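A selection of the complex's chains, in situ.
Lettered A and B in written order, each chain numbered from 1.
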């Protein structure tokens, strides 16, 4: 349940939400969004999946968004809005409600923050406790840098970036506008490069950086390594989940989705609108082309063509892989049968 | 080797440990626990696995816990206690010894900590350097919040919780009693939810929270995402290892074990006493029922019944999966044989 400081009357919500209204109680005050089973008389909820019909019937919600086909007699004494895609509409309402409550950010710097004299801050930048901002850093307007975060020398952030508590940017990192980075991320650590020489692993210097384009969001504890010489690049609007590893020199396109615990080895390219499901691993120096979809835990060992669906380790066409998985289950029986077959020579 | 400030005489140990004593030197002073091969004259050790008999014979330990069946002539000049399950007894002794040395915690707040005026602290709360505690947080008695940790707005901790250095709790997180969270954990970051709409990935607001019940321990750098609307829940007594990813809306039962690098996608339910071995991945919206055991690196793509043992990607019954793995090794030979077979049409 999410409680909002700003209360809304039922007509303040219906005026924001297209749909057919079924108002049974005009006076209800709404102040939170909730799951059906935790709702109270002030909750807005949604109902879309028939699996939750029982929960709907028992729910104490003050207002429920339901599909146009919903039989309103099934929830007699509650305010309803019949609308296409109730979940999407509900989420749009949540966004609106959050913004109603959001005060305009104003410039703030916690007393314990340490900001270099040579750093340049835009308007209305918010800097939390113990934040460290090194020399020659530039931070655009309306950025929010939460507690205990570290921004290394010569990094540059665009407008409206949000670093949650304890984000670490190594030197020379570049973020464009509206980038969101969750706690524990490490952006720009040295790539993993060594040469075995004279009986030892000799470190290859990693002097490139990381460039993250606009509208990217990066989940908690994800690591993106700096390039050896040039830049590791995350393209516009790409979304990266928690605990993901992006190796040095990788180039990721636009609006791709990279789920939790994916690992990309060095110098790999990912196209636009690619989908990598959880725990996928991609070897180095490969290219996954635009629109490809890779199933969970797959191991990619060669290039993936545009719009292909791959699965398995090593990954192949997902359809074939699934047929193989089913066929394998007959393998032990099969072996017994085959042992009985005599082959004429 | 763990050195304890409090020295014990041999009789102070035997009085705490049931078993048959074989005392060869009454005067020995014990002040540490150690592995057999690093032990000194003041060490307490245990011996259970025959593999370490040589190490036992060479050990300089002052006291060794051995099984009842141990032939004491094999370790002639050393104090021994013959006891059932020497390892368990040894560990109970370590726990006791730690508590003998533990001073009662008293209220403490480091000078560099930043605690909101609206936060409420119970008795004897310990707050380390640079800790940030936001508005309206409540912290129960005897909690220990170590250096550089961040506790977001409106979070509530029960009694005796221990946050190691650099733990991050996002706003509205709830911990019940005796919860231990290791360094680098991020609890309550936004779930990974987007809608592809008008050519872009649109962020679905994540306004729920995380609730962690009593006696849960969470390993280093693990991430647990907040629910979209309701709560992501970790049940009582469940233990979670390092670098684990728990997606938004997951519900985990009681006394389950989740090993390192496991990843759970969103909205998945895990029952009580479930065991997920290392690097297991579980797809979203599934249910793993009570008592199930999942082998390492398995990928779970459908519900798992009570007490089932599953293995593989996609995971199936572990016994069948193992027979398949063995059968597969004959597959290349098999193919050659089958190619020679002519099928009558």
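The rule is simple: a contact is a pair of C-beta atoms (placed from the backbone, for glycine too) under 8 Å apart; a residue touches a chain by one contact, two chains touch by 3 or more.
Note that this is a predicted model, so its numbers are computed, not measured.
Taking the whole complex of the structure file rather than the 2 chains in place, the copy count of the single sequence reaches 3.
Here is the rule we use: only the chains that are shown with their structure count from here on.
If you average the CA atoms of chain A and of chain B, the two centres end up 26 Å from each other.
Listing the residues of chain A that touch chain B in their complex gives 1-2, 33-35, 37-38, 88, 91, 94-95, 98, 110, 112, 128-130, 146-148, 164-166, 182-184, 215, 217, 219-221, 237-239, 241-243, 255, 257, 259-261, 278-279, 296-297, 312-313, 325, 328-329, 331-332, 334-335, 338, 341, 343-345. On chain B, the positions that touch chain A within their shared complex are 112, 114, 130, 132, 148, 150, 152, 166, 168, 170, 184, 186, 189-190, 192, 194-196, 199-201, 203-205, 207-208, 221, 223, 225, 229-230, 243, 245, 247, 261, 263, 265, 279, 281, 283, 297, 299, 301, 313-314, 316, 320, 323-324, 326-328, 330-331, 334, 337-338, 340-341.
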